[in-house]
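The structure under discussion appears below in the form of structure tokens.
FYI, not all chains are in this one, though none of them got moved.
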Amino acid sequence: MSEEVSAEILTTHILDLAAEGKRLDGRGPDEYRSVSIEPGFVATADGSALARIGDTAVLCGIKLEPGKPFPDTPNAGVLTTNAELVPLSSPVFEPGPPQPGAIEVSRVVDRAIRAAETIDLTRLCVTPSEKSWVCYVDMHALGHAGNLIDTALLSAVSALAHATVPAKRFEVAEADYPLEVRHFPIECTFVRLGDTIAVDPTFDEERAAQGRLTVATDETGQIVAMQKGLVGAFSPDDVKDVARRAFVHGDRLRGLARGGGSA
Amino acid sequence: MGSVGAKEVPVLLSPEGLRIDGRRLDELRPIRIQAGALRQADGSAFVEWGANKVMAAVYGPREVHPRHLQQNNKAVIQCRYNMAAFSVDERKRPGLDRRSQEISKVIAEAFESVVFAEEFPRTSIDVYIEVLQANAGTRCAGLVAASVALADAGIPMVDLLPAVAVGKVGGAIALDLKKEEDNFGEADLPMALVPQSGRLVLLQMEGHMSPEELAQSLDLGVRGCREIYEKMKQALRERYALTPAAGGAA
């Protein structure tokens, strides 16, 4: 039986289950897989965290280096986000330049971090127009079993929350100091499976999905970013409903992003 | 949205509730759509929308390049959203940056949601969008142009795809942001609607919105899309009222 045919049979099965409110791994439509975060995984980084949702794992490492502000934002530091969906993490990723999927993950995570004002970029400015910190947020996939976006943002926010500005090493200040994180955006991703909209899709559910919707919320009750992906559609009411659910999950996961641990 | 650490922030909303260019909160910029603007393409359209100028062309169904993307049971829809070097204030290096690649992906997915791709197995439908002059909302303008170009090419679809961005400026929800509003506003939410079903096939958002503001934005955006939908249909009617291929981008 070819890969294509077996994927199609699995899709039909997932949709049939969804019609009864069930999922292949026994979860309900509004249930996440187990989530865990291990901050400080990488000693060579200025901050790091390994986030896992089920068998999906993303390791984020933060590096801070002195650089120059962009001409149009002379009073701000620079934030650079990159996701490497390396072929080690899934049979569907190939070596070579970043594919659209990897670029989408980078950009969606980047928007959530930026829109939520997770870190105050003006505090990364050393001398206006002259010198500022460049903060690299590098996310490295170590396992792709669905829902990379949520996992990636969890790893990034946690890594930022545990990062140190290496001011002494680069002779910018007398001592290193913690990077201040002001907000904790959490992304929650949903997929349409027939009439059901299920949270935290697995790899197979993403393949079966008739649309994907990600909503990022912060701890002040604001929606800070959204991204519809894949082929499929959502009604405005779907979107409102998904946003409501994203707040509930977001509040629960935010504790992990702050302190690490598992839930 | 890229205003952190920027030099100065303008006033975006007057005490009378009018915007920087005098529009009301629920008012679109002027929009002009010309179907069939390029003779070489199978379908095409040129859109001037506020200070945006966007050209779209469709080629196909045709052979798939590169070959390994071919699908046995349907056409693949490939989209390339590109900005001309001179389309923005600071010259952009030619070629697709990460932003353009992401936009190409979400636009392709939007069209895959409405095109009857299974009618053309083993082919490619190639959608090209060139932004010639940009002033916020280029992905929506590109979608509108490409959607009209697909219709002009005779590609069967569930419906046309009107698109518009809603945003938040000076604390208020506003339709169809222009550049200064986008740069210094509090939120930006582009969307594309399938008028027939009332569902959204493209939706992105960045900024700060409460759930109530989101609801309000979705409603305003849907109304805006329906207004644009009429202009799209009008452009296609004009196209077929004319003698074929009258041409001329400008």
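Read from first to last, the chains carry the letters A and B; within each, the first residue is number 1.
Here is the rule we use: contacts are C-beta pairs under 8 Å (C-beta built on N, C-alpha and C of every residue); 3 or more make two chains touch, one makes a residue touch a chain.
Since we're looking at a predicted model, the values are computed, not measured.
S.K.: Per chain type, how many copies make up the whole complex in this structure file?
M.R.: So, if we count every copy in the file rather than just the ones shown, we get A x3, B x3.
One rule holds in what follows: only the chains that are shown with their structure count from here on.
S.K.: Whole-Å distance, chain A centre to chain B centre, using C-alpha means?
M.R.: Distance between chain centres, rounded to whole Å: 26 Å.
S.K.: Spell out the residues on chain A that touch chain B in their complex, using ranges where they run on.
M.R.: Those in contact with chain B are residues 69, 72-77, 98, 100-101, 103-104, 106-107, 111, 114-115, 117, 121-122, 125, 211, 213, 221-236, 238-240, 243-244, 247.
S.K.: Once bound in the complex, which stretches of chain B touch chain A?
M.R.: So the residues of chain B in touch with chain A come to 1-7, 90, 98-99, 101-102, 104-106, 109, 112-113, 189, 194, 197-211, 214-215, 218-219, 222.
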